[in-house]
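Handing you a structure now.
The complex appears here without one of its protein chains, the remainder shown in place.
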């Protein structure tokens, strides 16, 4: 039958933001458990789709990022409980619970202030995907994607790292999906747009699992056929280096491409000295010589 | 690199090299490991050379002069020099515009003792390649003799009008060993030098003194290809932005616009014609999407573009961001002996270190340890150290260098 697809495998890397300052965690103690349950169910949902599917989960907060689940955890140790759950799923569930507990207990004492360093965790994910690609048997194909699940605030301080991650993902055909629980994340939106992933801000936290299963479980090739939330308009305006404000028109250093919102005589990035500002309209004219 | 060209001897003039001694057999008498190590070392060496120039020539304006003479029919590059060049050019143009987002390219062909400009400088690689294919890719495209001087003069006449902050470059792909010139080419070379145009040349046949002096005088690179792989390698060295020499170009702040999508989200989205297709044959379509120039509100369907109405350069922020890694590269990692007890696995991909690896790579900034594959991947592609970027103290912020 034509509807039966080929056996491509797909690798899903979930970046799970566990920063304790997220509102969803501070507001309700039990909310975090709900999110965790959703992550576990979603992970197993992914493994359920195809027998060859692979999974990795990276936990991330402001102090550290670490693997919650990776290929090392694939050796299934029977749980001893036989309640009808597929052994692998039971094992995955147990592993995630155990490792996340470990990860959280390490953090509790000396957590540095600051936001969750999601870009770095994505970088780790890309390294992992890279290795999985290398280890793939000859002739097999693998789709890989990263799902970022976060409730953190939007901030531009990791801009550079994010951009590097997005362009690498684009180059390596890794799709980046983002599910934010609370705030809109402009930067991550750009990442989704660049790599062709889905972006969703969950309208309500109650049905998190439903949203995950609906938008993020289908693999990118299948998504084309489904009716999903329309892509959001991405704000591609630049943030200036001096005040980190979004600007429409700015000045760009010809040496290092740093962006400034006002003319300044010296570039703060590469220390180049600039000549007189010159009337702005005259500059572009020079760039367009009449032949 | 260009400076020591005078003193560099040809390889056959240097002392006797015992190349085979670099290769050692391992216990089983295999060479593979040794060869792999040499390759790795070479790769890492190339990486080390590339670190940390904060002053790079990012706004490049480059004319590529292609030899379209009889000599290009030679079959020493498969299938012919012409087709091999065309194929590699396709890759190069794309890579060039990817690595140098605000740069512009143009093509000049030289055949029948003349030079003709087939494309003006622009940043649209699809259009460039289309024109190149129809002008250079045909079986009858290459004929007669090339004229290096005419081609250089033609490039010079366009490039000298470029703004002073722009890096001006000429890249010549030369198949022929001769050139048919109307006057003294040395004068042209001097003119190029005074206009601070950097000329590089890739020869497809043999080392020619004139070509070499052209490159040396203007500060470009000269190379002669060994085979198609080497050709590709030589080309790719030109894709990375060159270091900006202070005397060559004066820096400037260029005013640019960062357009957003046309406002389709509010219900009163209005239709508009895009400016980029106005003069093309199929004409411009009327629709709601696209990008609006923040200065004059004219619409464009893709970025980057130069506003035809008010002349503002329009780019998107990710476009600029694509080249930031040249400015803030990841520092090379240091080789350290493997210590399986302290660090059992790679920080990036979590691969288990095996004793066979012998050496692993450590980032000096965040002290995390990586495997060779991740080391390569981080420096070549990712340009962000996962260790540093997951550490509150070391992650790279926008203002880290200020």
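For clarity, chains are labelled A and B in written order, and residue numbers in each chain start from 1.
Assume a residue touches a chain if its C-beta (ideal position, glycine included) is under 8 Å from a C-beta of that chain, and two chains touch if they have at least 3 such contacts.
We adopt the following convention: contacts and distances are computed from a predicted model.
Asks: Given the options "General transcription factor IIH subunit 4", "Ras-related protein Rab-21", "Ubiquitin-conjugating enzyme E2 C" or "TBC1 domain family, member 22a", say which is the protein name UniProt records for the missing chain.
Replies: Options "General transcription factor IIH subunit 4", "Ras-related protein Rab-21", "Ubiquitin-conjugating enzyme E2 C" or "TBC1 domain family, member 22a" considered; the missing chain's recorded name is "General transcription factor IIH subunit 4".
Asks: Going by the stated contact criterion, tell me the shown chains that border the hidden chain.
Replies: Counting the whole assembly, the omitted chain is in touch with A.
Asks: Decide which residue listed in A:21, A:36 or A:213 touches the omitted chain of the complex.
Replies: Touching the chain that is not displayed is residue A:213.
Asks: Taking the entire complex into account, which one of A:90, A:176, A:200 or A:267 touches the absent chain?
Replies: If we include the chain that is not displayed, A:90 is the one touching it.
Asks: Could you pull out which residues of chain A are in touch with the chain that's been left out?
Replies: 1-8, 41, 44-45, 48-51, 76, 78, 80-90, 93, 137-140, 209-210, 213-214, 217-219, 222, 224-227
FYI, only the chains that are shown with their structure count from here on.
Asks: Averaging only over C-alpha atoms, locate the centres of chain A and chain B and give their separation in whole Å.
Replies: Chain centroid spacing, chain A to chain B, equals 29 Å.
Asks: Mind pulling up the chain B residues that touch chain A in the complex?
Replies: So the residues of chain B touching chain A come out as 54-59, 101-102, 120, 158, 161-163, 165-166, 244, 249-261, 264-265, 294-295, 306-307, 310-313, 315-318, 320-325, 327-328, 345-352, 373-374, 377-378, 381-393, 395-399, 401-402.
Asks: For chain A, which residues are in contact with chain B within the complex?
Replies: Touch residues, chain A against chain B: 60, 62-65, 67, 70-72, 112-114, 117, 119-121, 123-124, 126-128, 130-131, 134, 156-161, 163-168, 171-172, 190, 194, 233-239, 241, 244, 247-257, 259-260, 263-264, 267-275, 277, 280-281, 283-289, 291.
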